[in-house]
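Shown here: the complex without one of its protein chains, the others still in place.
Up next is chain A:
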Amino acid sequence: MKLTIERAALLKSLNHVQSVVERRNTIPILSNVKIEGANGRLSLNATDMDLDIVEAVPAEVAQPGATTAPAHTLYEIIRKLPEGSQVEIEQSGDDSQLVLRSGRSRFTLASLPVTDYPVMSGGELPYSFVLGADDLKGLIDKTRFAISSEETRYYLNGIYLHAASSDGVPVLRAVATDGHRLARVEVPLPEGAPGMPGVIVPRKTVAELRKLLDETSVDVTISLSETKIRFAFDDAVMTSKLIDGTFPDYERVIPADNDKVLEVDCKSLSQAVDRVSAISTEKSRAIKLSVDKGGLTLSASSPENGSAVEELEASYEAGPMEIGFNSRYLMDILAQIEGDAARFAMADAASPTVVREVTDSSAVYVLMPMRV
């Protein structure tokens, strides 16, 4: 194999694929990226056996062929080459070495036989639909902050993607929760999705997918079965295993009858929470909301730091109440609300509170209160 490619193009693709490769691997070849030159394209493939990504970039292929090289080392080298340089990748006769040349630099990298590179079998992916990049971004961005990182609740370590009905309208829903907060977002159900199984897309896949979405605004083709999901872009295809578990019945924890409704300017609230919570301890991050007809008062106190109070204008008609939240969780949710105003529907100081955007009902957030 011998090919020449522009550094910038190679760097961009390598950046996508190398982050799939784990830093520590017990299986040596999983530290490598597969490099294949054919038909005027260089294709890069990385996998951790759960997540597989293939990305192709135009290259001048003098001699087709394939090999593997250490992903992180290769990425480091390409990153450090001067801008605008050309990179020549060559593999001669045997499978054990790869030579990389650029300008006056020359690197010899140890490679492992390409025949040993694991292939992630797609299997049959019976459901397939197309989603706009912005819709997919929205589903991810508004839910990923609530993904649980507790390994013991592995079935919460991802975004639950499924078809549902919202007031009779079929929707594609994304839900994530860690037990303390929950985010539920939906878009109209795309053609091809009806009947799809509910799937839990793992956290790492979500993160890598989001990176690819950063650089595109085209449609993404999503294909899935009960065990795998594939995201196809113009030049990249990502295939991932799904979390083998049952997502809990989240509908039952979204209260429908909370009648104490508070409407408040989202940005002012977020900034005030940020200020007041500076006083609460690192461990608890608790903040208290006191509401009555006169408005909203935020307060926090800690034995070490002192106390803080801030008053905000708000619309509220029900009886006065006090409720405590984890300030960071509250700010996470407020950061997702795009409109000007947030609506809090509360029941009491111990029950889940529902937060929505006043003008948009497609996103629902549930927040468990804290003792304050």
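Brief remarks follow.
Criterion: contacts are C-beta pairs under 8 Å (C-beta built on N, C-alpha and C of every residue); 3 or more make two chains touch, one makes a residue touch a chain; residues count from 1.
Heads up, the rule we're going with is that contacts and distances are computed from a predicted model.
Per UniProt, the protein behind the absent chain is "DNA polymerase IV"; the candidates were "Alcohol dehydrogenase", "DNA polymerase IV", "Nitrite reductase large subunit NirB" or "Na+/H+ antiporter subunit C".
Screening A:Asn32, A:Ser148 or A:Ser299 for touch with the missing chain picks out A:Ser148. Annotation: of A:Lys12, A:His180 or A:Lys241, A:His180 touches the absent chain (contact as defined above). Interface note for the absent chain: among A:Ser105, A:Ser165, A:Thr227 or A:Thr246, the touching residue is A:Thr246.
Against the chain not shown here, chain A presents residues 148-153, 155, 177-182, 245-248, 253, 283-284, 286, 326, 350, 352, 366, 368-371.
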